[in-house]
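A single protein chain has been removed from this complex, and every other one stays in its place.
This part shows subunit A:
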Amino acid sequence: MIAAATLAALATVCAVGAWRLTSHRWTWRAPRAAILLWQSLGVTWGLASVGALLAFALQPFGRGIVHGLAYIGHHWREPHDLPRIVSLVAGLALLAALSTVLMWAGVETLRARRRHRMLLALIAREEPGVPGVRVLDHPGAAAYCVPGLRSQVVISAGTLRLLSPDELTAVLAHESAHVRERHDLVLLPFAALSRILPWSKTVHEAHASVALLIEMAADDRARRQCSPKRLATALLRFGTAAAYATPYGALGASTGENVMARVNRLVKPRAELPAHARFAIVAGSALLTASAPLLWLLPG
């Protein structure tokens, strides 16, 4: 019973922790550590929720979750009372649902990127002034990367006109930070969850928080190579480029608040969280991540 109760408590702690973390601003002072914390909260929440259901179902066998599952699989035994059978089915269904959603999101993303890359190969051009960058002939302002094994950085012709050379360098440094640190892989599970649970405010905000933290991490990496002020003015120019850049009427999901938050970090940097605090977050995340798998193995 202890394992089931502990796992249920752990899942609750993660859910409450995620809900609290969405409203905290100290994360902006250590985006990298905060991203790690978010990842460990997500993984632990999933494993603990599934684990709590399975631990309750398998408790009569006294073998823990992993060995208990192996036992009933091997001996074709099932729990005897109805609540435990329901719990077993629910646990396995949740596990299947979570893994399916992640795999489906991965496949969808790969497919979207493949199509995007094929089109780029046919219509994007090279620009002598910015080697290694694909240019899309469109007056709108866009700068992005298509992540993958061979990532591509793409800007629109509108961006070339909108930004000064220094600003362009800053934007490209920001994008290559995304490429180098594979931020897309960090974001994928959060995007997937927020797509299938659109009514969950916490999941939605978790996704938004991680997305913003990733941008801040890339800003931090870029500012080592370029002027933070130029990165900030580039951000503002993009944010206000809508006037002539939206032939489509609608606008993206981003908010001016996010842009201002990033600009303020660049022009009025607050001290990064002290090293010991960052270490504590990283160590706490590691501990949290290890806890659920250990409880899965614990007998009884």
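In this text, contacts are C-beta pairs under 8 Å (C-beta built on N, C-alpha and C of every residue); 3 or more make two chains touch, one makes a residue touch a chain; residues count from 1.
Heads up, the rule we're going with is that contacts and distances are computed from a predicted model.
Asker: Can you pick, from "Sn-glycerol 3-phosphate transport system ATP-binding protein", "Tripartite tricarboxylate transporter permease", "(2Fe-2S) ferredoxin" or "Transcriptional regulator", the UniProt name of the chain not shown?
Answerer: From the listed options "Sn-glycerol 3-phosphate transport system ATP-binding protein", "Tripartite tricarboxylate transporter permease", "(2Fe-2S) ferredoxin" or "Transcriptional regulator", the omitted chain resolves to "Transcriptional regulator".
Asker: Among A:Ala9, A:Val267 or A:Leu287, which one is in touch with the chain left out?
Answerer: A:Val267
Asker: Which listed residue (A:Leu21, A:Val154 or A:Leu273) would be found touching the missing chain in the intact complex?
Answerer: A:Val154
Asker: For the chain that's not shown, point to the residue among A:Leu53, A:Ala143, A:Cys226 or A:Leu273 touching it.
Answerer: Considering the complete complex, A:Ala143 is the one touching the chain left out.
Asker: Going by the touch rule given at the top, which residues of subunit A touch the chain that is not shown?
Answerer: 105, 108-109, 112-113, 116, 118-124, 136-138, 140-147, 154, 156, 171, 174-175, 178-179, 183-184, 187-188, 191, 194-195, 215, 229, 232-243, 245-248, 250-257, 259-260, 262-263, 267
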